[in-house]
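My questions will all concern the structure given below.
A protein chain is absent from this complex, but the other protein chains hold their places.
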Amino acid sequence: MNRRDFIKSVATVGTISALGLGLEQFIPTALGDEKMASPTPYDHDALPVELRIDPKTGKVDLNPDIALKNSVCLGCWSNCGNRVKVDKKTGKILRVLGNPYHPSNAEPHLPYNTPLTDSLKSLGQYQDLGITQRATVCQRGNSAYQIVYDPNRILTPLKRAGKRGEGKWKPITWEQAIQETVEGGQLFKELGEEQVIEGLRQVRDLNTPLNPEEPGWGPKANQFVFIGGRDDGRTEFANRFVTKSFGSPNFYGHGGTCGGSRRIAFLSFLDTWDKKPHMKADYMGSELVMFFGNAPGQAGAPFQPMARKSALAQADNGMKAILVDPVLQNGMYTSPESSESSWVPILPGSDGALAMAMARWAFEQKKINEAFLSAPNKEAATKRKNPSWTNATYLVIQETGHPDFGKFLRAEQIGLGLPVAPAATTPANGTPAPAPTPNYVVIDKVSGKPTLYNQSEEATLYYSGKLSVGGSDVLVKTSLQLFLEEANRYTFDQYAEATGLSKNKIFALAKEFFQHGTKAATDHHGGVAMHANGFYSSLAVIMLNALVGNINRKGGSTKSGGGYVAIDKGKRYDLLSFPGMAKPQGFKISREGRRYEDTPEFKKKKAAGQNPYPATLPWSPIADSLVGNVIPSMMAGYPYNAKILMMWMTNPFYSTPGLFQKDVENYVKEPKNIPLIISVDVLMGDSSMYADYIIPDTTFYESWGVPTVWNLILTKVNGARRPVVQPLTGKTKDGQPMSFEAYCIEVGKRLNLPGIGEKGIPNAQGEPTPLNTREDFFLKALANVAFDETPVANISADELKLTGLNQDLNYTASSLTPEEWQKVYYVLARGGRFEDYDKRYDGDVLHNKFPKILAIYNEKLGTTRHSFSGEYLPGTACWQPPALADGRTVDEVYPNSQWPFHIISYKPRYRTGSYLSNVPLLQDMAKTNAIEINLADAEKLGIQDGHSVKLITPTGEAIGTAKVRRGVRQGTIAVEYGFGHWAAGAKSYSIGSKNVPADSTLGQGVLVNLISLRDPSLKSPHPLTDLVGGSTDRNTTKARLVKL
Amino acid sequence: MTEKKRRWAMVIDLRKCVGCNACTVSCKIENNVPEGVYRTWVKEIEKGDYPQVTRFRLPRLCNHCDNAPCLAACPVQATYRTEDGAILIDYDHCIGCKYCMAACPYDARFINPVRKTAEKCTFCYHRVEEGLLPACVTTCVGGARVFGNINDPESLVAKLVANNPVQVLKPEMNTQPYVFYIGADQNIMGARYDNLEKGEQ
Partner (left out) sequence: MVSNVTYLANVVHPVQLGILISIYFFYTGLSAGSFVLSSLGTVFGIQKYKPIAKAGVIMAVALLAIAPLHLIGDLEQPQRFYTLFFRLNPHSAISYGTFLLTLYPLNSLIYGWFLFRRDFATGAQELTGFRRVLYKFLSFGKMDLSKAALAKDAKIAKFLGTLGVPLALMVHGYTGFILADIQARALWHTGLMPLIFLMSAMVSGTGLLILVLMFSQRFLSPERTITPERKSLLLDIAQLMMWFIVVDATLMVIDFIMLYFDNVAGHAAAKLFLYGSHRTMFLGVEVGLGLLIPFIITLLPKTRKSLGWIGFASVLTLIGVIAMRINFVIGGQQIPLSADTLNPYTADPKHLIMIGIFALLEITILYLAFRFLPVYGLPKEKVQTEL
C-alpha cells in the first residue's frame, strides 16, 4: 500500500465519520494534505519536456535526461527532416519533431549557420519563434517511430521451414544465412525438396550466357533480380552493389508502380535521360496551380512541403488551387462565401484530353506565350529575359518512309553552312568532352529561311512544308506545329466527351489558366500517370507549362534545388566508380530501357524473314523501373527467367496493381520457378512471407541515409539520416548490426566482389579506402556533401558537446579523417546540409534552374517504335485513351454498358503504401478503408453509408463497406490504398516453436490491386501497363458494384 | 497601465489547415492519450451539390471557455481554471461522474479508459508552463494553429484576432471560447441534425 492508498483509506474512514458535515475543517489533516497536492498542473501521463525556454529572455535550459537528434524521416518516401526526442536513460524514442533547418519541415527554414541552441527556440513562445520558425512532421512522421518497437519485428535471419508462403520459419544464424544464400546447394533438403539451388556465387557469372542459344540476352548474372524501394538515401548503396559489384542490370526501384510515366514524361520534356530530373509547380510564387490529381495534403511527394506550401500560398499569397481529380481530396481551401468549387471531377484517365483541349483553346485564342516559344536558343531567350528555351521551332523530318523520320532536321542535311566548331578539348581530369550539339534547323522569322538554330533570334513557330534533303523533297514540321496538330486532332466536343466535362467547363479552365501567364502552373503525379496512357497524358499536362512559358520562373515550374554531391564522385570520395567495376550486359528482365529492335528475338525473326512485330511481350525502350513487369517476365520466361529474386524495402506482390492473383501466387510458391527468394525486411510482409530467407534490417531510425528531397524545394537539400537509436537487430560476429548493408558487404567480401572491403571506395585522389561497414559508405557520402562547393564550417566545441555526436559515433571514428569529421559533425548536428532560404529566387526567376533546352518534340520518343504495332510513337504530347498492348482501348474491351464504374485508388493518409499498417497510432486513425461512391450513384443502387457492397471487375471481386460522398465523381469508385493486407501482422506464422498470432484488426479493408485490370491481349498474366512510360495501370479498372 | 494578465488562446486559420491530422497524432503521443479517444481531432465535411462540392476541415479541441459549463458542473472541483485561463482537470480528484462531459457543449471531453477520469485538451499546460508550445501547434503542418497570450497585443494570436474576422463554436451558448477560427463556415461548424438517423431505417 503506498502513501496515497493509505491516505485514501484513512480518508474513507474519516469521511464516513464526518459524513453529512461537509465541512472541510473537520477533515483529518492527512486528507487536507492530499487536497493541497492538487491542482496538478503537470499531466502525469504527458511526456517530460525536452527543455525550458524563458519566454522573456529566450534562455534555453535543456532537460539533461533527453537528447534531441536531427535526422531524416522515412514515414513515407518524402524524406523530410526530423528532430527526434530520445530518452537518454532508456535510449527509446519519445516523440518526433520537425527539424527547423530542413526546408521540408519549415517555411522558411533556418539559415544554415544558425547556432544549434538558437534552433531550439523554434519550440517555444519566446518572440513567437515557435510559430514563425515552426518545424513540423506530418501525421506519419509523428508516429512512424512505433515500427521500431513493433513486437513482431524481424531481428534475426529466418529460413523457411515449410512450403513457401506456409508461414513456418526457423531462426538461423547470420553466418548460416550468408553461407547458404551465397553458396547454395540442397538448401531445403530437410523439407524433402531435393532441388539444388544456385546461390549468389554460382549466379554471379559475368561470362556464361544465361541462354547459350541467344547469348545476346546477357550473362547468367542477370538472373539475379533485385527489387528495392525508391530513393531513401540508401538506395544508391543497393544500386552500386547490384549493378556495379555484382554486375546484374536487374536492379529495380518501385518507379513503375509509383509515378513511372510521369517521370518518363518529364525526362522526355527535359530531354535528360541520365539524371532523371522532374518538375513541380512553385506554389509559393504562383497565382494559380492546377493540380491534376496529386492534391496537396492528401498524398504527394514530398507530402509535407506540398501540404504546407500550398496552404500558405493559398492563405497568404492568394494562390488559387484547382483540383482536377475524380475525388475531391484535401488541400484546397474554399471560402464559405464562394459559390463555386474549384474541384473538377474528371473522368479517370482523361487528363490528356483535358490538357490537349486546353492547349487547343490556347492555340485558337492565341494565348500561348509566343515570345517564349519562338526563341530558338538560350541567348535569344536570355535577351527576352526568359530563363528557359525550347525546341518549339526546330524542324522535324515527317516524311513517311524517310530513314530519318522523326529525327530533327540537321543543318548538314540541307547543306547549310556550318560555323567552325571549336576543337574538342579533353579536360585534364579525364571527363570526356561534351558531345557536340546537333545542328538543328529553324525557319528564321525575319528571313523566312531555314537557319541554323543558334543563328536565329526568333524563329517561326508553325511550319509545315517540304525542304530539299539529299536531293528529294522531304516534309518537315516544327515541333510546335506537331503539337498543334495533335491538339487539333480532336474537336472540343470529342474532348468534352472523353473527359466527362462540359465544353464550357473546359473553356473556363483554359481561360483561367492562361490568363495568369507565367504565374500559372500544373502539378501532377500518380493520378494522371498511373494509367495505360499515363505517359502522353502526363506529357500533355506538362506541356501546358511550356505553353505559358513558366519554366525556371518564380511561380512556375521548377526542377527543384536538388542536392549537393553525395553518393557520387565528390570532393572527398568517389562513390560512383571503383576499380574492377562491373558493367551489366544484355537486357533487363523487365523489357525496359532498350529497343525491341535490338533484341535477339527481333534479330532472329528478322533473319528468318518473319514479321518481327509484335514482340512476345511488349518492350518499353524509354522507360525504366518497370517493377510490375518483372514477375510476369519470369512467368513467361521472356526474355528469360530468374534464379534469385531479392527484395528489400518493397512489397511488390501487394503494391503492384493487377499482379497478385492465384496464378502468380502459385508461380511464386513453386521453388522450381524462382529457385531462391531472399527478402530483407523489418517485418513479415505480404511479399516477404513467400521468401526462402528473410534477412533482418534496420528501420530508418536505426539506419544511415543521405537522401535529398524529391522535388518542390527550390534550394539544395541533403538530409543526413543517422541511427538515432541503437539498432534492435542482432549483431554479426564483427559487431555490426544486422542490416541490408551488412549483408551486402559480407556477401561482397565472400565473393570478392569489386568495390567492397578494404579497398572498396577510392578517395578523391584515387587511393583506396575501406568499405567494411555501412558507416564507411554513408559517412563518406556525407563528407562529399560537407565539402561540396564551399565546404561547411567545422563544428564548434559547444555544439559538439551539446550533440554528443563524437561519443555517439566514436565506434566509427576510422571511417573519416579528423579533418572530415569536423565538418561531417557540423552536417550531422543539423540533420543535413541545406542551402539558405534566400537562394530560392534571383528576382523573378529561380536560383536553381533547369539549365537545358526543353523538348516540345522529343526525338528519342518520336523515333521509338511500338513493339507490337511497329509504328513510331508520337514525339509530342497527344491524347490517347487508355489501351491494351494490342491497341484496343479499355472502353472497347470493357464497355460502359457492362462495366459502368471506374475504380481508382488513392494514397492512404494514415499509411504509406503498404507500409506503416501496423503502427498503433495510425491504426487508431483508420483501421479500414471504404468503397467510396457518389451520392447519386448510391441512391440509384440503394446503397447507404456502411452497407456491405461488392466490387466486380474483369479480374476479380472484392467486398467492402460503402462510403457515400458528395466529392466523388459520378460513375467513379474510389478506394484508399494501403489496406487489405494478408500478412504484415494480419496472418499468423511460426518461428521455430514460437507462434506469432494474427492481429485481426490489421488486415481490414480492400486492396484494389488484387482486382485491378490485367492486359488480356497478352499471352501470359500481365498487369495493364503504359508501354511508353512504364506505369503499371492502377486507375483504369472498370467495374460493377452490387449491394449485398 | 499594468500588464494585463496572461490569457492563453488558440487561433486556427482554416485556410491553412490541410486536414493532415498531425495535430491529432502528436497530441496522442505527447499526452499519452489511449486508443479510441482524442483530445483533438479534425472534422471533415463535404458541402454542396455535385459537382459544386467543397471540402471543409474543422480541427476541434477544448475551447478553454471563459464561461465554462464544465467547470460549473464539476461537483468536486476537479475541473479548475488556471491563472492564465486554461481549464484543466485534476486527475487525482476527478471522480469520473461525467457531468462535465454532459455539460460541455463541444464534445471536448472523454473518459480516459486507462486512467478512469475525465480528460480533455490541456493546452499542453505542462509544455506551455516551460515556455514551450502545445504539441499540436508545434507540429501543425499547414501552420493553421497559432497559440499564445491573447492579452499581449504584440503576440501573433492577438494580432490574428484583431486583424481577421474570427469565429467561435456555438457563440449562442455564451461559453466565451478561447479557440478562435479564421475562415470558418458558420453554417456547418456545429452538429448536423437533418439526417440524424441515416443508415438506421
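To keep things simple, chains are lettered A and B as they appear, and every chain counts its residues starting from 1.
Rule of thumb we're sticking to: contacts are C-beta pairs under 8 Å (C-beta built on N, C-alpha and C of every residue); 3 or more make two chains touch, one makes a residue touch a chain.
Small disclaimer: the values here were computed from a predicted structure and weren't measured.
Summarising the interface, chain B meets the missing chain with residues 38, 41-49, 55, 60, 69, 71-78, 93-99, 101-107, 110-111, 116-118, 172-173, 187-188, 190-200. Along chain A, the points of touch with the absent chain fall at residues 8, 11-12, 15-16, 18-24, 27, 31, 35, 935, 964-967.
Basically, only the chains that are shown with their structure count from here on.
Averaged Cα coordinates give chain A a centre that lies 36 Å from the centre of chain B. Listing the residues of chain B that touch chain A in their complex gives 13-22, 24-26, 28-32, 35-36, 44, 46-57, 78, 80, 82, 88, 90-93, 115, 122, 124-133, 135, 137-144, 146-149, 155-156, 183-187, 198-199. Chain A makes touch with chain B in their complex at residues 34-35, 37-47, 49, 51-55, 95, 97-98, 107, 123-126, 128, 130-132, 134-139, 141-143, 296-297, 304, 307-308, 310-312, 314-315, 328-336, 338-341, 343-345, 909-910, 920-922, 924-925, 934-936, 944-946, 965-967, 969-970.
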